[in-house]
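I'd like to ask some things about the structure below.
Apart from one protein chain that is not included, each protein chain of the complex appears where it belongs.
Right, subunit A next:
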Amino acid sequence: MAGAQTNRLGNGGLIDRSEPLNFRFDGKTFSGFQGDTLASALIANGVKLVGRSFKYHRPRGILTAGSEEPNALVELRTGARREPNTKATTAELYEGLEAASQNRWPSLRFDVMSVNQLFAPIFVAGFYYKTFMWPAKFWEAIYEPAIRRAAGLGRAAGVADPDHYDKAWAHCDVLIAGSGPAGLAAALAAGRSGARVILCEEDFAFGGRLLSDGGTIDGLPAAEWLSRTLAELAAMPDVRIMTRTTLFGVYDGGTYGALERVNDHLPSPPEHQVRQRMWRIVAKRCVVAAGALERPIVFAGNDTPGVTMASAMRTYVGRYAAAPAKRIALFTNNEDGWRTVETALGAGLQIAAVIDARPDVSPAHRSLASKGGFPVLHGSVTGVDGGKDGVKKIAVSLTGGARAEVEADGLAVSGGWNPAVGLTSYHRGRPKWRDDIAAFVPDGAPPGMVAAGAANGDFGLGICLAQGFAAGAAAAHHAGHNGKAGTAPVADDEAFSLTPLWHVTGKGKAFVDYQHDVTASDIELAQREGFESVEHLKRYTTLGMATDQGKTSNVAGLAIMAAVTGKSIPETGTTIYRPPYVPVAIGAFAGHHRDETFHATRLTPSHHWAAEQGAVFVDTGLWKRAQWYPRAGEKDWLESVTREVKAVRSGVGFCDVSTLGKIDVLGPDAGAFLDRVYINTFSNLAVGKARYGLMLREDGIVYDDGTTSRLAEDHYFLTTTTAKAGLVMQHLEFCRQVLFPELDVQLTSVSDQWAQFSIAGPKTRDLLKEIVDPTEDLSNEGFPFMGAREVALRGGIKARLFRISFSGEMAFEISVPARYGEAMARNLMLAGKPFGVTPYGTEALGVMRIEKGHIAGPELSGTTTAADLGLGKMMSTKKDFIGRVMAGREALAAPDRQVVVGIKPTDRARRLRSGAHIIPKGQTPGPGNDQGYVTSVCFSPTSDQWIGLALVERGRERIGEIVHAHDPIRGEDYDVELCNPVFYDPDGGRQRG
């Protein structure tokens, strides 16, 4: 049975009493209504204690009614959806909601760690820095785990988030943050002018302060004006108004970030719907009507449950019909705080006293006090008696020195209002001080952004409406819309009349930053220890560094620092404001970019066929490539790969190599262009021929390699490695457009247009004859090694045939339009059946290239020169090319460089592993004698042992030398012999045959 809502008022509020909701907090069942937040529902049930503080484990209640809440943080939901540090003040109530208090053990009311309070003298600012400096091992093993246990915030779910998050773009003329009077007036003006408008409201209901405070606008009750205004905006086709959406950041070029909590108000998102949506909004103009945040006054015991911001108190009473207390005291330094008294009296609550720190109180309020039968005390609150059961007695120091005591079960506090300057300050704008309201107001806002109403430091209802309306009309005008905006809504302005009061000295802890447990004395200590600059103050005390980013604490902290240093608050200055304005889940930033949709997946043209064959795939960049094709009875990958290699070397096999980058280079200057980007010459390549090319970066290091064929006088077909396909295209476009614009050449990426297969092995011709038109001459004379030309296939389609070999065997690569790729794979299997054709994957491809001593990714490591790879002689001396001059620099041409060499273990049975370091034999391994490392290894079926390639100092001069391979990561040490990197068919007779 749900507990009775003991503190629910009999009538009023914007809750739906016809829709009761049950929820659980710390295992106990309560009830609330649709339209409640978790905080308002807890208040309606008389719950005051909702959490324990971060450092001292002090009992804490609900301080605010909005996203600035530092205290009432809970773990919301259970299981995989459990979300720590959720503000009870913004969590909407739903049927079955489950929440738990944080940072207490074993229970909220009896918390063992609250003994921390007894040690409070040592838990001062800089405590961790001072205490845990030594010894280092103790920090990792003992202090840090203990502190993490003791001072955690909530617990993460610990399992994957089951929900989906979305990302979307939106574009508009005028973006408005906030739907209070200023924001709605801005939307009206901009919308009527014809601008495309987006208005984001953080709350689940539009209206801002109108929902709590009411008022009269254009002679209508606020609620009536609100519903008429929302109806007018809803009828405008180019105006979009969004609830549950927080504008959290401002980025360059008028781009804004907003988080829409699409389904956070439900137990779980409906099927196929997202939990949250991240909006990137591009707006020509932005009106910040984000309002202002009421600020606390720092006094001893100001964190006692039942101490609440005055405006929050009237929000709970007015909007939620939930009484935080039955007998309320108010501590204020301004006129606005008194509105809480009016609201409370109107709701039939008792006022214990008003403690007003100002010298005078208006006659109207005096008469209110005498009518309400409560005293007005001139002075300040110096202490609160209460603890975990909440406020009981309030100690007051009266002006003139006398003391008084007030009995109350709730204390409303108003220290004035701080405009929400976050959004306007995110481009390093420094807000400026305004004396009349004793607060910082926006200055130096990002281009195109203005603040209006309370966000601009102008708090009256009338001026909020007027400023918002003017800002909306001006923004629409700047964006090119000049329709008739009509007249601004009209209302009276309330008095504010504030006398600054930041800190009341007294006995006991007086909190500035509630969430991080930073007290006034911590700030004074920081100053004494030399951390006077606000940026130092922040980091030394952690003031304002909690998840609430100091929304209720920063300005008070600055004021206290200003007081102890004898400077003014504007001289003390503010720290730099940074987005996000409210915490945003990483999941929302990631959107759908997680798990299998983390990035796009590219499939080779023969992918589906390969999958049918049972291929094992490997991720290569975005590609899925067939790694090997296991057959029944094979016990591991090595057995499959070895079979594939043997089949190629003795018969014929094929492999999809479509992932190579492919670029058409066209134009009269195509040859001249390639001469400048490759170290070797291509302008003299005969039509119908292919050539291996190597390109350098301008700093002389090898960039990429591949074969390029000349298909016509003005048409070259260039291939790149799989990994560098996109980057080489970008590089070549840079060369063409920026470095050599005088050349008449065009580049077209055709990587996705061609399906390309390598067909290799002594029976390659036999297989090809079954595929190509019988009139095509495939003989050694008719199609010699490194030949390249278009051929007709049986059936008529055209293919490109290249007689190139990566495996060292007699081999061709055949290209067909990508749409025929899968058919080609099937045809090769069919036509090759008599010859025992074997599909092979990237592993076998790699084995055969190592056997043949061909370089690949591990050797093209971004540190090697052409000479290091044994290709120094390819560098033409007759022409300029990218990287030529730098490749000749002393260190890049030094004789003791690490160069590619072959290795084989002296113990034939030993397995090699790449990454092992090469050390001279007989020496103790260390950085001083590290002579290189193993780059590529494989089991060579041809050599019947493990072989590898390595980069070794002066390696080519040391063929035959036995060196030591040292592998500290795997704990292996063994001897290897340096050898010729070409293990297989060193004369190349097989590929030319």
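One rule holds in what follows: a contact is a pair of C-beta atoms (placed from the backbone, for glycine too) under 8 Å apart; a residue touches a chain by one contact, two chains touch by 3 or more; residues count from 1.
In the analysis below, contacts and distances are computed from a predicted model.
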Review point. Which of "sn-glycerol-3-phosphate transport system permease protein UgpE", "Sarcosine oxidase subunit delta family protein", "Molybdopterin synthase sulfur carrier subunit" or "ABC transporter substrate-binding protein" is the UniProt protein name of the chain not shown?
Key: "Sarcosine oxidase subunit delta family protein"
Review point. If the hidden chain were put back, which of A:Pro237, A:Pro270, A:Pro741 or A:Gly971 would touch it?
Key: A:Pro741
Point to revise | Residue among A:Thr29, A:Ser227, A:Asn684 or A:Gln730 that touches the chain left out of view | key: A:Gln730
Exercise for review: Among A:Ala170, A:Val282, A:Val618 or A:Ala792, choose the residue that contacts the chain missing from this document, as touch is defined above.
Suggested key: A:Val282
Exercise for review: Against the chain that's been left off, what residues of subunit A make contact? List them.
Suggested key: 169, 251-255, 282, 427, 447, 698-699, 726, 729-730, 733-734, 736-744, 746, 880, 885-886, 888-889
